[in-house]
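Structure first, then comments.
A single protein chain has been omitted from the complex, and every remaining protein chain is retained in its original position.
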Amino acid sequence: MNKPGQRASISTHGRDPVDDRELVAAAQRGDRDAFKTLFERYHRRAYALALGVVRHPDDALDVVQDAFIKAHRHLDKFEGSASFYTWLYRIVMNLAIDHLRKHRKVKPVELDETRLEAEGDEPLLPRILGGNPGQALIDKQIRSRIDQALDELSENHRAVLVMRELEGLSYEDMAQAMSCSKGTIMSRLFHARRNMQKRLLDLLDHPPAELAEDLAGTPAADPDPAEAPPARSLARAARSPGR
Amino acid sequence: MIGPAGRRLLIAGFALAAAFVVAPGAARADVTAECDFLEFSAKAGDKPAIDGELKPLEKKLKKPPFATWNQFKLLAHIQKPLAKKKPEPIALKTGSAIATLVEIVDKSKVRLTVTMNDAKGKEVANNTATVEAGDWVVYVHPMPGNEGHLLSVSCK
Partner (left out) sequence: MTRAPSDFELMEHADAEHEDAELIARIEHDPHSRARLESIQQIGELVRGHLELSADAVHDAKFAAMWRRIDGQLVAPATGLWSRITGWVDRYRGYVITGAVSAGAVAALALVLRGPSEGVAAHAIEVRPVAQRAAPEIDSLDTPGGSSTVISLNDDDGNAAVIWVTPDDDTEAL
């Protein structure tokens, strides 16, 4: 397992910053190919970030597109003190949050951010999925539940969770990005994680009928072998002594 | 802008170029693709370790669902030219596989069929995939004790 705060590096994201700077410099001089290379490097990463916040794939694509157009338009303001991606993700994040605000149908109910310490005494839920989250992700039902749990988070909680887990931002950086205090960030992150845990544990405690059949040993129909989730992995996870 | 004469010239140019390009290609009656088969094991350990020969896959092996493992050990690296529609046995350390080049879809893309068998000769997977040169198909077979047995195939 990784040490706290560390993550298995996602090498697609690990870039030579000098290389990016050269591309940015070329793009600033009007070289579209250089900007296209930057796009090719970071579009999926930017998409993952946008999707985490806006939740709808088409909306996330729109956000990424707008972010690259905006980045290009303001390339002259990029001074290179941070990496290109750090600059880009801020644009993506701002556009994603703007998008949510524009398309918000119901005003979200926020938890009282000052309640952290009181609620912080409640225990976090114990380990989930048999200690094997990587493999759990091949299960469509688990991924669907992650989607559902992300959908159910408030916008602010989700934004903080995504910034932290996807980009590894510090509390301070997130506080700057969201124009709030570090304490508020910690509170949002705490609640976001706790709600995610609850939703995922709920899946194991109250599995859908299809999964319940599998847990009971009834073979499920397998209409499309290429797409069928290996529900047994979840069954194994549910039986895992790790829980 | 291109005028009518230019358009005709453009079309004729294409046709002539195709004749020059394709006609010599007709001599290549027996096309082959050079394919790499990497058989490796995976498990979780104290320190991350990825065999050097797995470098082309290293980034992917750090992503989920592989991220649950951090030690990847090469068991066999087999390089084989595959001729069209000729099944080639691939001798694995554990089990076996048969690979067939179904066709070269275009000059940078192949269609492959791979059949994997377990140590008892029982078929585990039979797959046909269309893959660009340099890209990979990775077959993963989870093993008891949170270990994995993997076979990766790439052609060029």
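A and B label the chains in the order they appear, each numbered from 1.
Just so it is clear, a residue touches a chain if its C-beta (ideal position, glycine included) is under 8 Å from a C-beta of that chain, and two chains touch if they have at least 3 such contacts.
Note that the coordinates shown come from a computational prediction; the quantities given were computed from them, not determined experimentally.
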Touch partners, limited to displayed chains, of the chain removed from view: A, B
Among A:L23, A:L51, A:L95 or A:A177, the residue in touch with the chain that has been omitted: A:L51
Listed residues B:A44, B:I90 or B:M116, member touching the removed chain: B:M116
Of A:M93, A:L137, A:A159 or A:A177, the residue in touch with the unshown chain: A:L137
Where the missing chain touches chain A, by residue: 1-2, 4-7, 10-12, 27, 30-33, 35-36, 39-41, 43-45, 47-49, 51-52, 57, 61, 64-65, 68-69, 72-73, 116-117, 120-129, 131, 133-134, 136-140, 142-143, 146-147, 150, 161-162, 164-166, 170-171, 186, 189-190, 193, 196-197, 200, 222, 225-233, 236
Chain B residues that touch the omitted chain in the full complex: 2, 7, 10-19, 21-23, 26-34, 56-60, 63-67, 81, 92, 94-95, 104, 107-111, 116, 118-119, 122-144, 149, 152, 155-156
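Criterion: only the chains that are shown with their structure count from here on.
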In the complex with chain A, residue positions of chain B that touch it: 44, 48, 58-59, 62-70, 142, 146
Residue ranges of chain A touching chain B (in the complex, touch as defined): 1, 8-12, 132-135, 137-138
